[in-house]
Every structure is written in structure tokens, then in C-alpha cells.
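Please read through the structure below; I'll follow up with questions.
With one protein chain withheld, the remaining protein chains of the complex are depicted in position.
Each chain carries a letter (A, B, C, D and E) given by its place in the written order, and its residues are counted from 1.
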Amino acid sequence: MKLNDAASARYDLASLGEVMLRLDPGDGRVATTRSFQVWEGGGEYNVARGLRRCFGLRTLIVTALVDNPVGRLVEDLMLQGGVDLSWLRWVADDGVGRRARNGLNFTERGFGLRGAVGCSDRGHTAVSQLKAGDVDWERLFAGGVRWFHTGGIFAALSETTPQVAREAMEAARRHGVVVSYDLNYRASLWKGIGGPEKARAVNRELVSLVDVLFGNEEDFTVALGFQVEGVDEHHSALPAESFQKMIGSVRAEFPSLQVVATTLRVARTATRNDRTCQSLTVFGRSASSLSSVRHPPMRRSLPWKRFAQVAFRSSRSR
Amino acid sequence: MKLNDAASARYDLASLGEVMLRLDPGDGRVATTRSFQVWEGGGEYNVARGLRRCFGLRTLIVTALVDNPVGRLVEDLMLQGGVDLSWLRWVADDGVGRRARNGLNFTERGFGLRGAVGCSDRGHTAVSQLKAGDVDWERLFAGGVRWFHTGGIFAALSETTPQVAREAMEAARRHGVVVSYDLNYRASLWKGIGGPEKARAVNRELVSLVDVLFGNEEDFTVALGFQVEGVDEHHSALPAESFQKMIGSVRAEFPSLQVVATTLRVARTATRNDRTCQSLTVFGRSASSLSSVRHPPMRRSLPWKRFAQVAFRSSRSR
Amino acid sequence: MKLNDAASARYDLASLGEVMLRLDPGDGRVATTRSFQVWEGGGEYNVARGLRRCFGLRTLIVTALVDNPVGRLVEDLMLQGGVDLSWLRWVADDGVGRRARNGLNFTERGFGLRGAVGCSDRGHTAVSQLKAGDVDWERLFAGGVRWFHTGGIFAALSETTPQVAREAMEAARRHGVVVSYDLNYRASLWKGIGGPEKARAVNRELVSLVDVLFGNEEDFTVALGFQVEGVDEHHSALPAESFQKMIGSVRAEFPSLQVVATTLRVARTATRNDRTCQSLTVFGRSASSLSSVRHPPMRRSLPWKRFAQVAFRSSRSR
Amino acid sequence: MKLNDAASARYDLASLGEVMLRLDPGDGRVATTRSFQVWEGGGEYNVARGLRRCFGLRTLIVTALVDNPVGRLVEDLMLQGGVDLSWLRWVADDGVGRRARNGLNFTERGFGLRGAVGCSDRGHTAVSQLKAGDVDWERLFAGGVRWFHTGGIFAALSETTPQVAREAMEAARRHGVVVSYDLNYRASLWKGIGGPEKARAVNRELVSLVDVLFGNEEDFTVALGFQVEGVDEHHSALPAESFQKMIGSVRAEFPSLQVVATTLRVARTATRNDRTCQSLTVFGRSASSLSSVRHPPMRRSLPWKRFAQVAFRSSRSR
Amino acid sequence: MKLNDAASARYDLASLGEVMLRLDPGDGRVATTRSFQVWEGGGEYNVARGLRRCFGLRTLIVTALVDNPVGRLVEDLMLQGGVDLSWLRWVADDGVGRRARNGLNFTERGFGLRGAVGCSDRGHTAVSQLKAGDVDWERLFAGGVRWFHTGGIFAALSETTPQVAREAMEAARRHGVVVSYDLNYRASLWKGIGGPEKARAVNRELVSLVDVLFGNEEDFTVALGFQVEGVDEHHSALPAESFQKMIGSVRAEFPSLQVVATTLRVARTATRNDRTCQSLTVFGRSASSLSSVRHPPMRRSLPWKRFAQVAFRSSRSR
Partner (left out) sequence: MKLNDAASARYDLASLGEVMLRLDPGDGRVATTRSFQVWEGGGEYNVARGLRRCFGLRTLIVTALVDNPVGRLVEDLMLQGGVDLSWLRWVADDGVGRRARNGLNFTERGFGLRGAVGCSDRGHTAVSQLKAGDVDWERLFAGGVRWFHTGGIFAALSETTPQVAREAMEAARRHGVVVSYDLNYRASLWKGIGGPEKARAVNRELVSLVDVLFGNEEDFTVALGFQVEGVDEHHSALPAESFQKMIGSVRAEFPSLQVVATTLRVARTATRNDRTCQSLTVFGRSASSLSSVRHPPMRRSLPWKRFAQVAFRSSRSR
């Protein structure tokens, strides 16, 4: 996998996705708190922010916000995140939030037996109203970009966002930009716009334009329509061989794929499964796993850490 | 004006309106803060809460919330406010906020030259989707209520809320419940659903069912369509006689009105106008002002304070 | 065990006990903090609050507070808790706290080796001065109540509170209201008013009027005077058979008892005993345990959770 | 007025009084807050703390606390205040607060029209149970002290505290220590132990042993029994000549007095009276005022500031 | 005054100066607080930040920081400020702060009579060790810059910083970049490196290369060596004519100056002088004042606001 030259590129990565204001009650609970801390976040954006602040890469976010104090707060948080905002699209405010809003995400931490409970308030957002033609992808990629990233959350925002993702990917490929996609299936988002069937249709169309694909077991099965033999409905056991076989099918069906990255969790006991053992498996061209690293869990950030270390550095040293 | 007997009534007042989560950055600004304190609030609800916590009256709110952690937080805040929630309508959550949301209100304080800046995020709320027939007003008023209140903010939430207000008022009148209405004109709310013309049409229809009407100069002119002679567009001067004359016209046109309450502000200098002198004028049946009290400004709470003192107490002593 | 009909009852449960202001230094320690968060709490009250907020039952607290800002703060916290306050008795303030006070409870969390340290400041409280005849129990239970709860903390507040508990229980029984009592022995409270002997005398008198009794090993032995064979002074081992035998004696001596609920902790290692294994055992009519559930520990809340699920639901469905 | 030599004295001032934990809801109100900041405070103690931290004098507090986490928190705050705690008396804790407690003071700030509201919770405190003979005053003063201070709050704590003040004053006089007393009348404290009559009797007995007396108009009239001609019950006007005449009577009746210090407030308007103009008047031996300084108000701290500047410095330079 | 074309320039303004971590005890005082909020700040940097966040201009800071967590915190704050950091110079950390440090500024607010007290901890900072040749000014200005700003604080940091300012100004002039300089005299900074004499020598050398000069009365007199007739040492009166005359002398002596901007404060009363009346006077080429605006005081930000409005906008519209 070859990246565009670092010296002549202005950005290492451009990401396309929603950025929400995250409201966090700290040690308390959303339903009884009297204060919230705020952060910004979003599946696709987090990749751009992490690569910028942890690895020093030059990253860019393509998104949209309503131009009101909440939108400006999200901008203020993104500025702190160091992600370039030149391609942030500001949408006029109607003063009430009927026509377009900014996405909000109320999240709390679990404690002991109690699971983490959240509350997404992201209907009618400016970014969900993005449609094909709104972004001048040619100009963006012509400015010099090495990697383009988007994912299944952005594609689930509305009927129009998959088309935006498609035109971005096609433009990226024309400019030799590596394209990655994180399946990141969220049932609640798809529920109102067609459910799992629609998710599969959208994802399959987009994955055909992808170089690097991220996903966990649920992503590959529910959101992309593959089967893993020997997996029951609770995902309590995940035989590595079956999984590797499934990945083989994925690569056979989508020949553009150069890398498939996933994290396999081995459940040990009820409370310790995802705290003690997780391995990243990256399946490259050679049909066998590129690398498999036992690691304390860092969820979705792990594949990106490896990629930042491998893909960007090696291509820079050229 | 005679109120239903206190002893046989279960509630002193029932109010109909939206209750929003208010997010307050304290000494900071919405656009640059890293934390918010939260409160609950809403024009019509504040009347019920104030009468409960400041004057010990038994009050009730008729409203709707989506049943998610944000809605439960608003409930938690209303419980603290002491307002009865038996008639709170819970609407199912879709997990995303596309179909129905809870209203949010980001507000900050001004400082020196800088005005207070807010940001209403109240589109697509559960309460704005209330429609005629959703609330069993007969049962509510049959349970014993002395006063019913709603206002121009609730009426501006959607196409359907004025009809809810109308059926509530009609039911109230059938049970001898005093009906009050606060015009409370908000241009931003009306903008998307018909503008000032629509506001005037809706308000005029509802005011014909009202006993006690609240409003300031803008409310009577823009939102109800009356004229005050000698007032320029900046409302810089407000001749009391012209205002009293206008009130006379209001009462002539709406014979059900028993009391019209307003606050007249006399602008002195640019920065001190509403901090030093404000008078409450209550126009009763006798065509002259019932009482006119010079008072440091307490904005919309002032008329209610007077009413709590006069109306409820006198009727209780009977 | 049959509960009064839910439809015709106004309250599912009425609880009698002290409600204190709890001052909590967060991650810090009481003795060196510079700020406290506040909560309300009390052994008997917590049952009413938990049933209201976790299970949606309609609950009531019978208690007393001094009418000063601290008392009003406790009221504000109880309002948030959703427990009905119609039977809260307000006592006049003397401005100094000599005659009657509100109870305070300074508590901190332990950390590692360091145990949790608290500081109860509950002498001379308004509720401890409640005496027989102060509460019109006939009127309360006539209004429709299904369950009455009090406990050994309330009974230890003063010389007069056991008499209040007794008259409440007698009235409850007259109205077919189920009576429960949590022994909840606190040596510090009894120390100044007669010690364990007095505790046993008071508890034995009250338990004779009880349907459902809660207690742990110390409660049954020290506070009620029974013996568990094979238990040393450190309660390091607690043979289940001996315990069950003791429960048999309890039920033989107090024939009104329909259910005895307890939590048996099995100490494993010094630091993990009460964090990993605790079982709830409910002894019903048939002399054998009704149910025994292995469960991560939730201390005193566990029996109530089971009861809310079983007792209230089953009786509701009738 | 001559002070003991600074070089041979260990302490510049010893103060006798209660030290309470002050709980402060910040910008909020006691009755609705969810958190408190804490400070330590007390009329007589504040003098010792201020002289230590603002003027660098070596000061000592004689007081008593219950040895529990709240008492240790007050100690922690006093350590920060720099006042010597060698003569702090620790009283055993009974675990409940029936026998002896630590004093608490909940105070909030007023805002605009709203006055400051507080709530004293200081009944049954350890310090109020101090009695004659508890403190070895001979040893304390023999160790070298230049000034002894106490006041009318300490004297109002109980039946026994005036006797403690008396024996302290007598011992101080034997060692040539200047004795000061701040009348500081608090109606709520005296109410339960004899009212204004008792206050006057106690104060008159103690003032006969005093060198320097502090008080405002209410102190001299209600708490000491003098009359100021031409003062109505609202203290709306305070003619300086009448006041000076009254001071003359005070000095005639109490010949030990060398200095009488007071602050006269001139009420201008309802809200600005005590914010814009206050003068300190110190009446010395020569029957005329020593100094009269117009000053923005600093309430009771003003006389002490002047004394620290004048009395201690001049005596030090000797 | 003509600015380089906006379209072909990458930055509207580049500023050279120190950026410190500002530690702010909020409502408390530095000497007794237990927590600090943090901000970033610095005389020259604030211009770049304000133009970026208030007026949307593209600004750049040239400065240096030690690469340790404190330096990274200042970076994080500057990212939030939106100022471009491409020319931020990172200096290696020695782990102790002997060789190079980051500047800190502890500041508190005054209250009533009490003045604001601060504490600068900026010795041995990385930026104070900048020397001629460290920055490639040719490359910077060749990239497209319209305005260069620095000032008398940067010039006072060390013996070497004036030389850095000089080479920057010379390079700017070669590229047609407007050069501005804020005299901003700070006695404490100059004290250790030559005092007012040295300040005057350094400032006079640099002002000869300046187009736009900012200063107040103290700056022009103490830090640049001019006289204003009729001004006493307390600056209590500031005759406008004398000031204008002095400005005339400044412009005569420094012919490169195109604009001199100052704020004249008229002292009214002790406490209100700088809160109610301040005027900005900008002296342009024509020897008379370009504009004089009565304005509530905004201290040093006022001239910049006017410039952003006038200079940048007019040149953009060309």
C-alpha cells in the first residue's frame, strides 16, 4: 500500500463525519446530575484528532455545523484538538433548531454492575443534511492529501450522506489517496431509515471503493452480511479460524481491499472479558494475518495506532 | 374574579407548556466553556414552579418529554421544583432524536457591554407534537383546579399546540377555572410557521377565552395587533396614557378579559433603563388601573407575585 | 402475605424515620476538605426513596425537620427524591439549635487500606423529639396505604420514638397494612440511652407487631438477643445451618412474622469478603428459605429490590 | 495604655471564643444548593486570625472542640489561619452529638433585593460547656501575653461561659495584660437563656473588667442598657453628638475603660447605607474622639486594623 | 497605509512575543487559593489571538516553549485560540528548569478596595533566550504575511530579544509587511537589565523601523523619552493638547511612523476613572487625529479593534 508523498501533501489525512458536543456528567449520572463537562467527539473525527494529537500528523475534518453558540463551542473544542477546520461547513441558524441543529451526545460512565448509559440527540443535524455536490472534493484532494477516512456512522445519518461518502471516495481514488472505512454499525441510527437491510446495501456499495476496512464481528455479520461459523447469538465464543475464513470471503468479494483490521475479544469471565485480553489482527494481501498483537484493550484506537506507526512512518521515510 | 374553593380543589394552578433543560456556562460563555450547570425552565412552567416554591401553592404542569436520560433529568429537576408531574406525558425514545426530542436552552449571562447570548435547541420536541385529544382535560379539571395558565410560547411551538391550548381553555371554563395567558411573543419561534401574522391570528383566537392576560408593549402590538399612539419603533418612550388607551381597546375587543397585567419600563439611559424603574400596572374591570407599583425590576415574575398575594389569598380566606 | 389493593390506595409505602443532611467530601477527607457535596439520607427514608425512584412506587415519609434553611435544604433534596412530603412535620426554629436541630451526617469514602470514616451529628433533632400522639396515624392509613416501614435507627433516636413506632404499627395493622422493620443496630445511638439491653427490650416489643423483619447477624444477636451456634465474636464464619436454625427460633417467638430477610456474607479474604459474594436469604412461612440468590453485594438494598419485584408486583396484578 | 513588652511575651494576643465550621453555598442558596465550601469563623476568633494573617502578630485561641472529623476539620482550617492552637481543648466524641457537638454556621450571600440568610447550628457545643476552672489562666498569662480579647457572643453561649470570661479577665489584669471586649449582641443566642435583661446583667459585670470596649449603637443600648437621645427604633438617624454623650456615660460608669471604639453608619438610601460611608470613632481618655476616619465600610474589622497599627506597633518600638 | 494583498497572503498577521501560562484563582486570591484555572496570554500574542477569534483573521505566533507538559499545555491553549503554531520553536527540556523554562503568570482579580495582585514567574524562559539568527524570517515573510507585530515586553525579556525584533522588522519591511510595535513598558522587566535608560535606547532603535506605534502616556515618556507638558508624576491630569503636541514630536523624530495610536484616560473620581470614559485617538499622517472615539474602556484591545475594522477590511476590499 503506497501513500502519496508526505512532503508534497498538505494533509496526512482527511476525515468525513459528524462531530457532536459530548455532555459528560463526570462521576454522576445524566438523569440526576446538575452539571456536565463538555468534549467534542464523533467516530470518524476521533481518528483525525487522535492522529493529530498523539502522532503529530496533519489532519483535516470535513463536516458541517449550525452557526450558533453550540456550533461555535464545537469549533472551539476542535481547535483545541488541532484538526484543520478549513473544510468545516457553517449552516445558518434559524434560532430554534427546527431546520438544522448540532448533534449532542449525553454519555455517562458505568459503575460496577451498572452499565454505561447514553443518550444521542442527533436528529436533524446540519451534517446529516449534507448531500452530493456540497463539497468540492476535487479541490480538496488536489491540495494534497494522503489518506481519506469515513465510516458507517456517517453513512447512517440520512438518505443523502452515503452519496456524499461515495463521491468523496471516488475523488480520493482518482488522486491516489488511500481510502479507509470503519463499519461501526449502530442499530439505532439505521432503525429509522431502513434497518440492517439498508445498512448492508449502503455498506456493500461503499466498501467496494475501500482500501482499508475496519470492523468487529458484529460489523462484518450484521452490517455487511457475512457469516462466521460457530458463533452463537451472544458472541460468547469467537473461533479465530472461523473469523479468518470469513475475512477471506470478505477479501474475495471486495478485491479493492488491501487491509482488513479487526479486534477479537476473548471473553473470559463476565466482568473481565474486555479488560484483560484483546488482540488486533490485521489481514493483509497475503491472506494470512499481518500481525496479531496481544494487548490490553484500547478498543477502536488500536488499529489506528498500528497504522500510524506503520503506514505513515514507512511512507514518510521514503 | 372568583376562584374555585381551595379546600375542595386538588391543585391551585395547572400550567400547560414546554419544559426545557437549560444549560448555563456560569461566568463563562457558551462558545468557549468546558462545563455547564443545568436547570429546568420554560415560560409557562416557571409560573407553576414559582407559585409552588415561593408561595407554597399546589401546582401542576401539563407537558411532554421523551423518555430518555435527558428527559429523566428534566423530570429530576422538576421534582426538585415541587410541581406535580402526574400529567407529564412520556413519549418513547427512538435512540437518535429524529422523531422526538427534549428541548434544550443554552443561555449565558451578559457582562458589561456584552449582551447575554443564548441558543435555543427546541425543534422537533415531544411537547411540540402534542395535539388536540392527547390530554383528557375533562378528567384533569374535574379533579379540582382553581386556575389554568398557558401562553404564547406554547402556542408557537407548532401547528398543533394552539389547538391543545384551545381545548384546555374551553374545558377550564366549563369547570369555572380561571384562565390566564401570557402573550410572550418570540419572533424566532413564529418565523418558521407563519410569522407575526400567524402569531396574531393564533393569539386573537385564544385570548377570546381568557380571563387574565399578561403582556408587554411588544406583545400587545406585534403579537396581538393593537396600536399604541406615540410609540416609535425603538420603544424608546412609552406614554402611559396611550398605553392605557390601548388596554381599553383590548378589553373592548375581548370582553371575557377581567384583568390585563403589564409591566411598563421607563428607559432612562442606555444601560440603566431596566435596572432601576419598572412599574406593574394591572387593569381591572373598572377601566382604570387596579394598582401601579414602582418596583425594582423582576420582569415577568412581578405580576405573578401580585396575583399570588391577592387572588389566591383572598379566595382562600373565603 | 396480602397487600391492600393498589388501585384504591394512595400510597404503596409509608416510612417513618429520620432524614439527615449528608455532607460528603468527595475524593477528599472530612478532616481536611474545603468543600462538601450534599445529599439526604436515612435508613428508613432510603427505602421510600429507592422504591420511588428505582421502581416507581408511590411512597411517603413521616418525619420532622426544623424550619430553617438547613431543613429546607433537606426538603429540597427529598423533593428531588420524589417521596411525598405531605406528612413532614415542620418544627419552629429557635435560631441557634439549642431546642431542636436537623440531623447531619458527615461521611467520607475509604481508600485502599484506609477505612471510611464518618461523623454523625444528630443529637437533639426535631425527629428525635417526636412522641406518641404527634402523628394522626388513623387519618394517614385511612387515606390508603399498602405497606408501613420503620426500623431500629428510628427506635434508637430517643426515649419517645419507640412509642411513636408502636402506635404507628398498631394503626397500620388495624388497616390491613403490611408492617416491616429493619433492626439496623447502631451501638453509638443506643449507648447513651440504655445500651444493648435497652435495644433488645425495645426491639422485642416492636417486632411482635411486625410482618416482615430485616436484619443481619449482628442485628439478630446483639439487638434482638438470639444466638447463632458456632459464631465467634469476629463473625468470621457464619454457618448457614446455624443461621437458619436461629431464624426458626425467631419465628417461633414472634408468630406475627411472615417473612424474615437477611444477607449472609461469606468472608473470603480480608479485603474481598464483602465485595464478591453475598447471598440474600428470605425465610417465609414454610420454614425453609424462600429464595437464596448469589449476588454481588448491594447491602441493605438487596432485600428491598426483591420485595419490590415480588410483593408489589404480584399484588398489583391481582 | 501600656502593653507588656513584645520581646519577652510569647503571644501578642489571646482570644477566647467559639470557632464554628462555616458552610457557604457560594453563589447559591443554603436551601437549594448541592455543595458547600467550608471556612472557620467566630466573632472572637476572627480577631486572632486577622491579626495573625494580615498583621503578622502572634495570636492564640482558647476554645474547645469535640474530637471527631468535624472538629479536626475546624483544626485544619485554624492551622491554615496560623493561630496558635496549644490551648485548644479537645472533648471526647460520643459518636452521635447528643452530649457535645461542634458549632456549625450555614451562611449565604444576599443578592440584589434579597437579604443574606443564615442558619446557626450551635446548640450543645463543646465550647458552650466550658466552665470556670477548666482553663489554667494563670499558666497561660504567665507564659507571656500582651492582650486578651473576648466578647458578648462567647458570653451568650451558656450559663457557664460568662464565668469563664470573668476568670480569664481577672487573671489577665493580674498579669498586666490589656483586656478587650466586643459587645456583639445577638438576640437569638440570649433568647433561650434570659433575653436582653440577662445580656445586660452579664455584659455589665464583664465590662467592669475591661480596658478596651467595642460596640455599635445596638450593643450600647440593648446589650448594655444605655440610651442615645434622638434615636428611633429603626436606628435611621444617629446623631453623633448624642452618641458621644452616651459614650461619656459609659466611661463614667465603667472607669476601667481606657478606649471605646465604635463604627457609626450613616444611612443614605435603602441599599447604599452601609456600602458608602462609615466612620470609625475611637473615644480615648481625653473625652473627645481619638480619631474619626471616613472609610468605606469594613464592619468590625476596622477598629482592629487601627489598633494593630497603633497599639501594637507603638508598643513594639519601645 | 497599504497592506499586502489578502488573497495571495497566507497570514494576515504574524506576532512575535512570549506566551505564558496564566494561573487564575478565580474569585479567590493567589496566596490562599487551593485551585487555579489556566489560560494562556502574553502582550504580543493577545493581538494575534484576538484578531483570530474576534475578527476571523489568519494569524501566526512566533515564540518558543520548552517541550515539557507545561509547554504542551500552553500549546493546547493556543490551539484553542486558533493562532497558527507552525513557527513555534520547541526547546529541549532538562527535566528541572535550570536551563530553560516556560513563563508563568499568577494573577488575581482585585475586589473593592483591594487591588489586583499578580506574580510573574518568567525568568530564564525559552523565549527570552531567542537570539538573532534563530528564526528564518525571510522564509516566513516570503510565505505571504500582511502585518508584523511585536512590542516592548518581548524586547525587555533579555539582552538578545531586541536583536530578534530588529531582524524581524527589517525582513518585514523588505517584504512590504506593515510593522507595528506596542511600547508596553514594564518596569519590573527592565529593572534587572538596565532600567529605563536601557528601555529607551532599545525602544528608540526599534521604533525607527515601525509603521504603527501603540502606547499610553507612560510609554511615550518613560519608555521612549518624550515629554508631555503639564503632566505631574501621578498622571492625574492629561491635557489633550499637550499630548497631541508630544505625538507631533514623536512623528517628527521617527519619520517611518504612519500611525500613532493611544488611549487617553480622563480620571474622574478615584474609583471610576478607568471604568467610564476612555478615548482612542489615532494620529495619522495629516498631523491631526484620525479618529477619536469615546468608549467604555477596553484597554489595549481598543486600538486593535479599530484597526481590524479599518485596515484589514479596506485592504481586503481592494
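The definition used in the following text is that contacts are C-beta pairs under 8 Å (C-beta built on N, C-alpha and C of every residue); 3 or more make two chains touch, one makes a residue touch a chain.
Every value quoted in this text rests on a predicted model; they were computed, and no experiment measured them.
Of D:17, D:41, D:81 or D:162, it is D:81 that touches the chain left out of the display. Listed residues E:192, E:230 or E:248: the one in touch with the omitted chain is E:192. Only one residue in the set E:56, E:118, E:176 or E:195 touches the chain that does not appear here, and it is E:118. Residues touching the missing chain, restricted to chain D, are 76, 79-82 (touch as defined at the top). Listed by residue number, the positions of chain E touching the unshown chain are 23, 29-38, 68-70, 72-73, 75-76, 93-99, 101-102, 104, 106, 108, 117-124, 188-189, 191-192.
Everything that follows uses one rule, which is that only the chains that are shown with their structure count from here on.
Annotation: the C-D interface is duplicated by A-B among the options A-E, B-C or A-B, judged by over half of the residue-numbered contact pairs being identical. Among the residues of chain B, those in touch with two or more other chains are 32, 76, 80.
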